[in-house]
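Report on the structure given below.
Shown here: the complex without one of its protein chains, the others still in place.
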Amino acid sequence: MADQKLIVIVENCTGCGICEGVCPYGAIEVVDGIAVVYENCTFCGICVESCSFEALELVGGEGAEKKEAPTGYSGIMVYGEVLNGKLSRVSLEILGVARRLAEKRKCDVTALLIGNDVKRFAPDLIRYGADRVIVAERNDLDRFVDERYADIFSKVVEQYRPEIVIGGATAVGRALFPRVAAILKTGLTADCTDFDIEEETGLLLQTRPAFGGNIMATIKTEYTRPQMATVRPRVFKPLPPENREGEIIEFHCDGYSPSFYKAVIDVLVTEGENVNLEDADIIVSGGRGVGSKENFKIIFDLAKELNAAVGASRAAVDAGWIPYPHQVGQTGKTVSPKVYIACGISGAIQHQAGMKSSDFIIAINKDPNAPIFDIADLGIVGDLFEVIPELIKEIRKRRGN
Amino acid sequence: MIDYFLTEEEQMIKELARKIAEEKIIPKREYYDETQEFPWDIVKVMAESDLFRIFIPEEYEGLGGGVMALTLAVEELSRGCAGIALAFAGTALGTFPIILFGNEEQKKKYLPRVASGEVVAFALTEADAGSDAGNIKTRAIKDGDHYVLNGTKQFITNGGEAGIYVVIALTNPEKGARGASAFIVEKGTPGFSFGKKENKLGIRASATRELIFQDCRVPAENLLGKEGMGFIIAMKTFDYSRPGVAAQALGIAQAAIEEAARYAKQRVQFGVPIANFQAIQHMLADMAMKLEAARALTYQVARNIDKGNTKIAKESAMVKCLASDVAMEAALNAVQIFGGYGYMKEYPVEKLLRDAKITQIYEGTNQIMRNIIASQLLKEVR
Partner (left out) sequence: MNIVVCIKQVPDTQDVKMDPERGTLIREGVKSIVNPFDLYAIEEGLRIKERMGRGRVVVMTMGPPQAEDALREAIAMGADHGILISDRTFAGADTLATSYTLAKSIEKLGSPWIIICGKQAMDGDTAQVGPELATWLNFPQITYVSKIIDMGDNRIKVERLTDYGYDIVESSLPCVITVNKEINEPRLPSLRGMMKAKKFKAEVWDSSSVEVDRRYIGLDGSPTRVVSIFAPPVKKGGEKYHGEPDELARHIARKLEEIKII
């Protein structure tokens, strides 16, 4: 019977306690100078990596065959997401990092478009770094139906066998990529913030945040292919577009006839308030200090002036002043705009988790002790109701209005 | 940390009440204090969590907990907001007459309603009858199979919001103290209306209104106990509910100490946190000592009542008086420790001060409490 274990190699264990310190689950402790593993160990392996004395070993089940990675996979595939008739910028950002990886792996970059009437985006993908673009067009693909897209995606992968597949961690990406990964029975790492190629093995090193961003983890997919990953918008920058040569290949496959029924009946675009925070260059965000639904107008006014998206802290959303799609934070959206202006937001850890990777953070708050000031690049101690109108004036002045 | 050796069920009730206070009450307390709106959404949460079942006997869809369980719940809720907690505590006060003196039909009819979250009010006080409760003028005149009520009650907690009212009225004015009776009156009964909501210093989330009876016909079956038992019912009810007022005060005092201590640790003056200064430390120590003493006595009285000890009028008065005085002092000290910030509405302690005051006044002023205590004591000592 297969029985995986975390083994303490007693001769090597010095009782230093590093393993105890790194375990997120409290499952290992130093007792009488030796590490002891408890029942709640989840075999995450973090302690094994942290031990300097090689005193810990994760042993797989008895039935574990010596694994080998499948051969015949090469190249990097990037998913070109088309949303509401537009090519998502995150696809171009990923092409940028894909090129860098391709250089190290000495391979090609392929982009994949799935949808209806999406071939017209292929030239852009090539300009931004794709060596070729596979276009899977079909009438029934004009709206994102998870299962249909996943079916085609997996068939494309089975045919073209890319070693690495990367897509945006968008609402679509987070629904599509896990389904594809499960169809292909391969590993998927979500929300990656960095990639590299491991020298000795050529494996993709995937770095991502965990525990609400309190920890960064590096992950490998050793024995399955492709190595799949999603990337948060605005983490990478697209390469400057070039006049490049590239192949455009049409991919045909039969319609998908599953045993179940699924359809997107209607597509509702929220007008005006620009809820696509993940894509925004600038976000103006309001918190408890705003005080009421009516008062949020001042946040919207400033956002309008800067052509920015509007965000909110959980306090503001819970109080009913602004709808949930605007919520930034651990139980809302994670954003990293160029500029994040936090107005009347105290900056609780859960909110910080959602915005601390912004390029430049400006905080306006009456309370000089608000935690937001610990991470704000520019801290303004003042009343948002007085500062924002002045700011709007200043912006207009400088624009020459 | 002192262990009160709570039973599993008591521990559960305490934890649940605390959870409600932290997640539902504290985020909204400023709003309700400001607007004086009745916190129906929080009452709904309390009801759905079965809090109202705590003090209702099992036979009537309650959980059969006693005064101790009620005390624990009120203390935790009041730590969140004494005003909001009062919607619950005031209901318990109004329900005790029915639990203690109601007949089978009355209990069957009304207690399940309370168990599922209906708010209740107790009406004794009048414009000329506060401490001098015997001076009430509201009349109840028998007419066939009804009593006709005429008069006005004042400063009634949950007035206007409650669906069920227990009203003390004179059936026999010549008999003085033995001439009052207790009636259950439902909202919506013709001839029963309400005055405006009072604009109060503290416990502003609690609705306080006049009750106006103008030829209000109440069915005779709504008489609690017998004619003439009115004041006995009221006094007995207060024995049960005074630990509840004490619990409210304990919650306020607890909040005061926590806020003050937390603030003292982070406020830096003269280069150090003010928590380093003995003056502050001594204030905190006094607050803590007195709170712990008041709490221990309150719990002891609650347990006595639950064990069937009915001779605790003196001690009930003690805990009400002691805890409320402690709460007032703790709140005052908390504001003092906060300094200038303590005076500002943006900080939570000025509200504690405003809320604490009433606990020294209602359900018998602390002066009356001292009278009761002294009179009992003098009877007991040979």
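In order of appearance the chains are A and B, and numbering begins at 1 in each one.
One rule holds in what follows: contacts are C-beta pairs under 8 Å (C-beta built on N, C-alpha and C of every residue); 3 or more make two chains touch, one makes a residue touch a chain.
Because the structure is a prediction, the values reported are computed rather than measured.
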{"item": "Which residue of A:G75, A:P162 or A:G187 touches the chain not shown here", "value": "A:G187"}
{"item": "Chain not shown: contacting residue from A:N12, A:T42, A:N116 or A:S292", "value": "A:T42"}
{"item": "Residues belonging to chain B that touch the chain removed from view", "value": "8-9, 12-13, 16, 19-20, 23-24, 45, 48-51, 53-54, 63"}
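Please note the rule applied: only the chains that are shown with their structure count from here on.
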{"item": "Inter-chain centre distance, chain A versus chain B - centres from mean C-alpha coordinates, in Å", "value": "52"}
